[in-house]
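The following block contains the structure, expressed as structure tokens.
The complex appears here minus one protein chain, its other protein chains still in place.
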Amino acid sequence: MASIHERLKNEPYSEYSFATRPTNATLFWRRCIIKQIYLFFALNLKIMRIVVGGHS
Amino acid sequence: MASIHERLKNEPYSEYSFATRPTNATLFWRRCIIKQIYLFFALNLKIMRIVVGGHS
Amino acid sequence: MSKVVVLGAGISGHTAALYLKKGLGKNHEVIVVSPNSNYQWVPSNIWVGVGLMEPNQVKFKLEPVYRRKGIVFKQALAKAIRPEGDSTSEKGFVEIEYVDEARRGQTEKVDYDFLVNATGPTLNFKATPGLGPDLYSNSVCTYDHAWHAWQNLKVAFEKMEAGVHQTFLIGTGHAMATCQGAAFEYALNIAFEVNKRGLHKFADIIWISNEYELGDFGMGGAYVKRGGYVTPTKVFTESILAEYGIRWIKRAGVYKVEPGKAYYELLDGTYHEQTFDFSMLIPGFAGAQIKAFNKKGEDITSTVFAANGMMKVDADYTPKPYEQWKSSDWPEIYQSPAYDNLYASGIAFAPPHGMSKPMESPNGTKIFPTPPRTGMPSGVIGKVVAQNVIHRIKTGRKDHPHKASMVRMGAACIVSAGYGFTKGQAATMTVSPIVPDWEKYPKYGRDIDKTVGVIGLAGHWMKLFMHYMFLYKAKAKFGWSLIPE
Partner (left out) sequence: MSKVVVLGAGISGHTAALYLKKGLGKNHEVIVVSPNSNYQWVPSNIWVGVGLMEPNQVKFKLEPVYRRKGIVFKQALAKAIRPEGDSTSEKGFVEIEYVDEARRGQTEKVDYDFLVNATGPTLNFKATPGLGPDLYSNSVCTYDHAWHAWQNLKVAFEKMEAGVHQTFLIGTGHAMATCQGAAFEYALNIAFEVNKRGLHKFADIIWISNEYELGDFGMGGAYVKRGGYVTPTKVFTESILAEYGIRWIKRAGVYKVEPGKAYYELLDGTYHEQTFDFSMLIPGFAGAQIKAFNKKGEDITSTVFAANGMMKVDADYTPKPYEQWKSSDWPEIYQSPAYDNLYASGIAFAPPHGMSKPMESPNGTKIFPTPPRTGMPSGVIGKVVAQNVIHRIKTGRKDHPHKASMVRMGAACIVSAGYGFTKGQAATMTVSPIVPDWEKYPKYGRDIDKTVGVIGLAGHWMKLFMHYMFLYKAKAKFGWSLIPE
């Protein structure tokens, strides 16, 4: 996914040069199976609570 | 430092409503003496390296 | 015996019908009127649109499910509501016209004790000249459209493989379109497929949106916690686009599409063009354009429906400026103020106003997203309407113990790109409540502790999991009612 960077190189001050981008560590954790399995359950639980809590 | 929030309340879509703001946890760590003492030395070292490394 | 008629078999109507039948049992009649013989799990159309799923994987025939459950299904279009009946009938009824092969063109009067209008949106391609899969742009709003889009997308991929540069324009096709989330997801999926094939050097992917800032999503934007900071969805969204190599045009109202070219006006009043090789532009949404008549046969459409064809419910429709919008403007029980046995569920109800701040260009063009009401809230509203109708039928009382205001409801949004156990990645976002409430939450408009903004494999698994889970639920298989909306 290097295309944006190739273009950014020639376009500082463009609107998307001011976007934040994930660090390599962040990219690693997004693909780390262990952490993601934990997140899968944690997020499901959290979403369930948020959604079920909102109506009666 | 609540003033911005009082104003923000009435000004969604203002330019500074799109600013990121520190979470309470972040604010805590910024004031945590232990972590900051560590940072003091770590940052000094890092800055020294960056600055000294740049000229000859 | 009471008779409940549900118009529409989308997420909201189908959910309502299943709960109604479950709650009312064999002694009462539940009738579903829908022109489409299939149920479709709309969120998965994105995957159809990039060739990762076949239409068959996101849809199933409604009739067998309804037969099994004892729900009457009429594959027909609702043309008019006569809530007071007519000269020959005291009871309210709906005029329908069949669209299935056997009875095409036949009309029928379906009387009811309670009517749930869950007709969903009319895809208003006509509001933008040149827009739509029949003309010069693609759509992923239905599985047909999505499949058609994939056929065109494939051609673009083939061209890139032959070294021909392609420009992809994805976003909103009308100055007041909503459903940015789906279009956004489609843009990411195209970027993922482009990168997967190693074709990024030949692709220019452009996100075009009527949002004031990216990440507005018709919800007035939101804040999520990320990396120790409360981050506006603007920053979150721009980050995702930058990561996937997608450029963007914001504050844009597309007003015309020609072959290979979209015309748009920016909020600053300037006019521009953008050429493309492939485009997917979401149309404006309108209500189902059902007419309403009183007992004398006089047209009371404007009493029952708002101007856009969506049905008026227990909301405060007094026009007021953005600064005066209140959480109490929003409906709780989705009951018509004109007829107390008439309900609107899902996209069919008219919201009191948007969630995004109305913006107007110097030329007077309104450029901002109308409020989305897809997925989760539509399902919940369908269920709550069903519960209240069941309560009224069973007790004979007129109160509504069940409430589902979008000012209290939370929602999750999973924007997935890529596919597969280790390749997929999705941004999972939650907001609670859906409609910002600046009185209750003066800092961020919503409960910041109930927000999530996470990107990773887990979100993709959840999206896949929901695909199978919600299709299972919609098929009303064993234990379906235990699965939350």
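Order as written gives the chain letters A, B and C; numbering starts at 1 within each chain.
One rule holds for everything that comes next: contacts are C-beta pairs under 8 Å (C-beta built on N, C-alpha and C of every residue); 3 or more make two chains touch, one makes a residue touch a chain.
For clarity, every value in this text was computed on a predicted model and none was experimentally measured.
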_One chain isn't displayed here. Which of the visible ones does it touch?_
A, B, C
*asked:* Touching the hidden chain in the complete assembly: which of C:Tyr229, C:Tyr263, C:Tyr441 or C:Tyr472 does that?
replied: C:Tyr229
*In the full complex, which residues of subunit B touch the absent chain?*
1-4, 7-8, 15-16, 18-22, 29-31, 33, 35-37, 39-40, 43-44, 46-48, 50-56
*Pick out the residues on subunit A that sit against the missing chain.*
5-6, 8-10, 12-13, 17-23, 25-26, 29
*Positions on subunit C contacted by the hidden chain, ascending*: 226-229, 235, 239
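The definition used in the following text is that only the chains that are shown with their structure count from here on.
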*If you average the Cα atoms of subunit A and of subunit C to get two centres, how far apart are those centres in Å?*
24
*At what distance in angstrom does the C-alpha mean of subunit C lie from that of subunit B?*
40
*Determine the centre-to-centre distance between subunit A and subunit B, using the mean Cα coordinates as centres, and give it in whole Å.*
21
_Numbers and ranges of subunit A residues touching at least 2 other chains_ = none
*Scan subunit C for residues touching two or more other chains and write them down.*
235
